[in-house]
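One structure is given below, represented as structure tokens, and several questions about it will come after.
Complex shown without one protein chain; remaining protein chains in place.
We call the chains A and B, going by the order they appear; numbering starts again at 1 in every chain.
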Amino acid sequence: MRAVLFRLAGALPTLCGVVLVTFLLTRVLPGDTATYFAGPTASAESIAQIKASLGLDLPLYEQFWRYIIALVHGDLGMSLTTGQPVRMELLNRLPASAELTLCALFLAIGIAVPLGVLAAVRQGSWIDHLCRIVATAGVSLPVFFTGLLLIYVFYFLLGWLPAPLGRLDAFAMAPHAVTGFYLIDTLLGGDVETFRAAAAQIVLPAGTLALFALAPIARITRASMLAVLGSEFIRTARASGLSSGTVVLTYALRNALLPVVTVLGMVFSFLLGANVLVEKVFAWPGIGSYAVEALIASDYAPVQGFVLTMAVLYVLLNLGIDLLNRAIDPRARRGA
Amino acid sequence: MTDVLRVEDLSVAFHTRGGVVRALDRVGFAVEAGQTMALVGESGSGKSVTAYAIMGLLEAAGRITGGRAFLGDTDLVATPAAAMARIRGKRIAMIFQNPRAALNPIRGVGKQIADVLLRHGGATRSNAWDRAIDALRAVGIPDPSRRAKAYPFELSGGMCQRVMIAIAVAARPELLIADEPTTGLDVTTQAVVMDLIGEMARDTGMATILITHDLALAAERAGRIAVMHAGHMVEEADTASLLAGPRHPYTARLIAATPTAAGSLESLQSVPGGLPDLRSASIPHCRYAARCERSVPGCDAVLAMRPVADRHAVACWNPL
Partner (left out) sequence: MSTFGHIRYVLGENPVTLGAAILFAAYLSMAVFGPAISPYDPLASDTMRALQAPGWHHWFGTDQLGRDILSRVIVAARVDIGIALASVALVFAAGGLAGLAAGFFGGWVDAVVGRIADTIMAFPLFILAMGIVAALGNTIPNIVLATAIINFPLYARVARAETLTRREAGFVDAARLSGHRDGALLLTQVLPNIMPIMVVQMSLTMGYAILNAAGLSFIGLGVRPPTAEWGIMVAEGASLIVSGEWWIALFPGATLMLAVFCFNLLGDGLRDIVDPRRRT
């Protein structure tokens, strides 16, 4: 527990930097928000009035101070296009993004780790070559393009999966929100039919993201597994006659996972970014597509809120990775 | 005396980018029950490769190209990998140099012992932990129930080597191979660790192969010594007769280069020349001939170990 608090405190300067950068980014938006909001026929006075009401006429430090105060109260401002509080809209849309990203992450880990392990155990075999191809090709994939390819194959050509239009097709009812994750909420409600519908919708976007994320995971798993398998303590485990299952899984894999966990930070950075593109391709109603719409409309509050939310999430995720690392590695636990 | 291990004509080759390295060539020796036998030679002489070949732990590039290694009635060379895994740790165990690196860094030492007890020692899930603590106590680790929860990085090198020994003897093997077990330990710990190995061997009646480059250590701890050079066995004899009357010129050089009290072959610059290139197609029959001051025209003939006295064999055409 103390360790958690300690790490949280360590993340504070980073969070301050994040807030400052987010603020600066959106206050230098060249698209004049007030002019946009007032409309093309607005007079100079009405623009000035809107500026004043938004606080845009104040000096920058004053604006920053107000921004901080608002943040502390959990206020991220209003969206000019929808007229809704940004915080509410982000919170409503966050589960969709989180469900997609987490599905993709588990899918990627579920494929990449066994692939990397097998590639290392059977070095030089076809599975090793497959792993190396996946690792190099995977990072070369533009997700927005692979997403479209998958839609073409699985929706248009094969007809196996529904049209890429969000989390559920038009005829299905969204489940009663408990977690906000359709895959979980439908099961909680015992609605297998809707669960199937939601699962069919999420397969392609999650698969697209996973395809992209599994490359770095497979690469690092293979490399670290190879290093561990060649280490002296694995020789000891073999010399003690432990079964190959114990040697590979209990002894080698747990050690090999340490670098894999570390690389997850980078994978999350990729995933959260790619998430925006995939949401656009699949009309996924998450915070990424929300931000893209706002960006095009020069609506600064949602963009600011989005970038800030993502950055804070990312800081927290890195914190979680750090803690996971400590849970696996006793040296990290007792060292610090 | 019956032989616990009898190695006959064991040959090993490594396939590398530079060609096939014939690392072991028709190596043979025997270890008697309860005996400590030392395998000595410079680094690169094939001592460790011999041990790994017997254990079935050669790296992927290495292949046993011939010979047999009988553990009792079992030919280890002919035993398939899965069955070897059941023999390793149970009937034949091994400890290594650099004990800290040789233990799993993120698993408690008690669990590592329990793993072996569960696999070979007939322990059950409920008593494995207690038996692991007993095993730690048996190798003289103070406060074993607390230390069982420690990780290798929290223990000294000497403690780690005790843990290694506990793992190795957990299933009461017939034979223990100790590969440079004191390398990397400080001098006082070295003696303690060697004493412990001797003690465990005496208590359980297991035989020991001590692999070392340190002839003084071998002389002190082993009843019998086999000398290796460049993948060949060159001389094998009881310790006393080997030291008193070495017959192979290389053995004589080793003894001359070893200070009487304690010392190591690292000071062995006095043996002229280096090891021959084991990749070439035409390795001389006597791999020492090029370094040997006693070489005679007949030295290029096919060479094998032959007895020169009671329990004393040598591979040389012009022995001392």
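The working rule: a residue touches a chain if its C-beta (ideal position, glycine included) is under 8 Å from a C-beta of that chain, and two chains touch if they have at least 3 such contacts.
Predicted, not measured: the structure shown is a model, and the values here were computed from it.
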Next item on the list: May I ask you to name the displayed chains that the omitted chain touches in the full complex?
Entry: A
Next item on the list: Among A:F6, A:W65, A:F145 or A:W160, single out the residue that touches the unshown chain.
Entry: A:F145
Notebook entry, point to check: Looking at the whole complex, which of A:R254, A:K280 or A:R333 touches the chain that is not displayed?
Noted result: A:K280
Next item on the list: Among A:V21, A:L60 or A:M88, choose the residue that contacts the chain missing from this document, as touch is defined above.
Entry: A:V21
Checklist line | Residue numbers in chain A that touch the chain omitted from display | finding: 14-15, 17-18, 21-22, 24-26, 28-31, 136-137, 139-145, 148-149, 151-152, 155-156, 163-164, 219, 223, 268-274, 276-277, 280-281, 291-292, 295-296, 298, 303, 306-307, 310-311, 314-315
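Throughout what follows, only the chains that are shown with their structure count from here on.
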Check: Hey, how far is the Cα centre of chain A from the one of chain B, in Å?
Finding: 53
Notebook entry, point to check: Hey, which residues of chain B end up touching chain A in the complex?
Noted result: 55, 57, 60, 84-90, 93-94, 96, 98, 101-108, 115-116, 119-120, 151, 153-154, 164, 167-168, 170
Next item on the list: Using the touch rule from the top, collect the residues of chain A that touch chain B in their complex.
Entry: 123, 231-233, 235-244, 246, 250-251, 254-255, 258, 328-331, 334
